[in-house]
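First the structure, which I've put down as structure tokens, then a few questions once you've had a look.
Shown here: the complex without one of its protein chains, the others still in place.
For chain A:
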Amino acid sequence: MAKLRQIWAWTRFIWSEYQRTGRFLVELGALIIFAYVFLRKPNVDAHLTATQFFGMTAIFVLCQTIFTTTMMAGLGNRPQGYVVLARSLGRKGYLVGLFLVAFLISLVNLILCTIIVTIINKPVLWDAVIWGAGALPLILDIALVTALVLLLSSLVLSQGWRLSILAVIALASLSTSDIFTNTFDPNGSLGKILAAIRTIVGIPLTPLFAGFELAVTRQAYESNLNQALAILGGQAALLIAVSAFGFFAFERRDIILGA
């Protein structure tokens, strides 16, 4: 309980730092532009669907999550952090605080998008169940992206590790039809080897992409509830795994905060 209070104090402190820097204006501006361009009702006959809302909002919020988390990692990677790290809050608490603030900002953004669309352009068949069905995997994806970006920041991982993980993500994300197949003959030896590697390294990130699809379409809830639950479970498991790896790496590395 005492540790939770320490982490919460640190979270409040970074939140106040975030407000002071004025960078929330960037996010607020982006939200206003996004809402004006994509969420407003263009004409009387146009009707927004929940799938369209989640399709656009998921991309916007996840991109904003990357921006916010990068900024939080920057706030944590300053010499001021030494004095905080010297406290019994510890390295884990330090990282959790940064994660929480970035996550909460994205969550607020998602809620604001929901409120705006409900007021100005209410989607067809829009109710709390539909919103919850799409929002739950999206919130888990937000947490996952926050944890991943924090993990890949220079605060947590060394240069070599970051490049290695980024290479794995790039390989896993390669499309089977475009760059990959145009560059390597899928039936050639190299193509087959790379395809196998891509399949293997792509498995850990599957819950992230499946969660995105579930948030947008919500089909799995109706066609196969077990599959939907498996996706949510997979997202939670991946979140725990990424967080654990982040804690492990941050606990064991030399901390040299940026100048």
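Going forward, contacts are C-beta pairs under 8 Å (C-beta built on N, C-alpha and C of every residue); 3 or more make two chains touch, one makes a residue touch a chain; residues count from 1.
The working rule: contacts and distances are computed from a predicted model.
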| field | Choices "Putative histidine-binding protein", "ABC transporter related", "Cytochrome B oxidoreductase" or "Acetolactate synthase" - which one is the UniProt name of the chain not shown | value | "ABC transporter related"
| remark: Contact with the hidden chain, among A:80, A:173 or A:219, goes to A:80
| What residue numbers in chain A mark contact with the hidden partner chain? | 2-3, 5-6, 9-10, 13, 16-17, 20, 78-80, 82-90, 93, 252, 254-256
